[in-house]
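All protein chains of the complex are present and in place, except for one that has been dropped.
The chains carry the letters A, B and C, assigned in the order they are written, with residues numbered from 1 in each.
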């Protein structure tokens, strides 16, 4: 057994499921649809990667869907978002078309970036998606810069940035936390704490027990939540967004979660046990939400219909992407510089 | 009046002058001699710089002598030290020859680095002086690496690194604090808080009120002291060194101090008032120590003799340095690579 | 025609662009209240306030990243690095982020920002405060590199840089700051386009391509060479090295047949080597003798004045390199 401290998602400090108001059932149902859509897209991508159709680094967020879907409903379309290489879920949750997403990961002409960016560089400014990033931590000051831009322009937009537990000790985080707090920037720092930084349990490299307490040293408001409970995520992000919009500055949110798949396609996963993963399956976002819906009177059949619809839709998207042409060779030389 | 919060050196939180034991009077007298030597060397350097004989960036530590001299007596000669461009005082306190120091600043052949390093790169491994640094924060992980080396070798050496208040938000500080604490490295982090980062009061850019409290977020032991009181510095560093040597890990020490001269030769000093500087002259290390010595029965005449001896010595050193030849032109090409 | 210093030219360009375009803002260390360590941003905070002239902590990777992020939303940040050597603490945001963004997003998001500040030797700042960086930036496609030598070019090119849709590195050599030059009246707007070289001295025996402070040194060298050796050197001021105006170089070499490229960044893999390689790729027939380059010698900059002089590709070394270039036998 590796030395990781596996924390049950429910055992979090600041906010528990009981303390947030319930969302309308139809909203929850939509959230379920979106979460399941993300799951299916990512499972499909994993399959494609394992069959050799995707090169490079392909990171799925299987198990992280709660943070993305809870966030998307709580923010405006204009609000800026940056995230990591593990960013498919945020983009899909904010409305990115699965067809263009999968095509991009496959490096095809119909990808949102003509196949140039791929899995680690999801982006679509029209949805406020301002870029996933392959460099740990790099997207964080960029989001702060977007928040700064909003503040200078006074246009009421806020920014949210997603990063992992392992990113916390990248120096630029410290620099950004300080400036964001000092300048009271309208930004939400969302840490998806899945307890692992690649193959290393965060407990092995962090001197701090609870990361969400660390940022309080800057005077920043900070909460730890169950990141697998979409209602909790929704309400926490919403409140943080309201504070940010009101000029009350940044909030740090640590959502405890767990990645059910490997760090990336091809991960040997020698660093954790089957039992650990199995245990976590009981707390994962789709299960948590499904149980809620059943509790609140939605039938298993309704959910099944949703899943079947999504299955068909994602199958079609994969089909579309695989049939998308390769980009023109000439594309290799374009976009080095913007022309105007 | 700039927005700086000028804090009297005596108004510090954790350790007050009363709470440390008194050092023997002859030791204090030697400390006075060293502190005055540093002062005179730096005043001479400032004069040379103002008369155009020193180019580049010449930072004096006039007003900071307490931290250097208190530290030097509390550590072993073998203990590693790194510091900033503002590092003449640490080097002289650890025993660097004033002649070679001044010659180096002047870029002469007799400089400890043949005139290649100059004012910002004081170094002498035989005294444990492992390098001043021109890049804010860069010396800090280096010292941690020296502590790591000691730990791997198990040779009982410790490391101390000096940096300023302004360095606190360089990302590498955060990275180093975490690793040093996590690995329980034998290191002392000494922040010379002179309340300014170049021409900017630290209160303008720091989200944290009291920096020494910040590092507690890593679980690190941390104290704030009167950095102008050499006895306080001595005891605090000594205790931290004992902890480090005993394997109890790092300590952060914030010594409140004040630089009485400009950030560097040529500083317009528009960012602070004459009154502020004047007020600080009453708390400066040489005054604090002189008052102690007088209180403890040393006569003004004895101190005057010390000062006269040092004056003559420093005059001679300046003379020596100015007569030192320029390095050979061929030196420009040597030392790019070490040969063995 | 009035005369201004190089510093004032930059200060004017900053002020005018800030006035004209609300999306322009400045960020850096000591640039606001103090007006910049080298006083380049003097009094700009008085006019534009702390929301647009932002004093930062010593957090270069952080504020460079914020500038990249702000630019991605359409703002036009201007970042001051106090010494260009500090690009090494924020290199990720410059190269992996700013420079690559337009390409890796397939052109979906561009990054209109300027990084400016001083670099270069000659003032005994030593290894960590003197390095010329233009050739390193030239290795990362996606960022433009502007290297003006005169106040006129500095103002005109900085305005173009601010208006450019890409990241632009704007390099000020510390030896240029107090040089003076002719300028149009303050109310006469002009720009200098990025990527167009300028022949600063006509000559017939060889072409010397250079920029930034080396240009002034080359012009002095050219005068002395003419007087002392009767060698007529044409001096081409590249003004930007990315993009690189090879056409103007070729036009000159077509006349002279010989080429020497001079720059203060490292000789090894420097822009001089690039210019030599480029002419052999594109126009070798123009050359009557081997093309050469002179860059900073393979050492870092020492503090000692005489040693610094030995290494820098300034007048003395330029004269020697010109004579060497003239000595090499022609191919024929």
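Quick note on the criterion: contacts are C-beta pairs under 8 Å (C-beta built on N, C-alpha and C of every residue); 3 or more make two chains touch, one makes a residue touch a chain.
Given the structure is predicted, the values throughout are model-derived calculations rather than measurements.
Within the full complex, the residue among A:206, A:236, A:251 or A:280 touching the omitted chain is A:206. Taking the complete complex into account, B:80 is the one of B:80, B:169, B:190 or B:271 that touches the chain left out. For the chain missing from the display, the contacting residue among C:4, C:160, C:265 or C:317 is C:265, taking the whole complex into account. The omitted chain makes contact with just one of the residues A:70, A:87 or A:107: A:107.
Counting the whole complex, the residues of chain C in touch with the unshown chain are 61, 85-86, 88-89, 91-92, 94-96, 99-100, 103-104, 126-128, 135-136, 138-142, 242, 265-266, 268-274, 276-278, 280-281, 284, 290-293, 298-300, 302, 328, 331. Although one chain is not displayed, chain B still touches it through residues 80, 82, 111-117, 121, 123-125, 130-131, 133-135, 138, 140-146, 148-153, 159, 171-172, 175-176, 178-179, 182, 334-340. Where chain A meets the chain that is not shown, the touching residues are 2, 54-57, 104, 107-108, 111, 114-121, 133-137, 166-172, 197-200, 204-206, 268, 270-271, 326-327, 329, 331-333, 336.
Basically, only the chains that are shown with their structure count from here on.
Centre-to-centre spacing of chain A and chain B amounts to 46 Å, using the average Cα coordinate of each chain. Mean C-alpha position of chain A lies 41 Å from that of chain C. Once the centre of each chain is set as its mean CA position, chain B and chain C turn out to be 37 Å apart.
Counting partners per residue, chain A has 171-172, 175, 178-179, 182 as the residues that reach two or more other chains.
Within chain C, residues 56-57, 59, 61-62 each touch two or more of the remaining chains.
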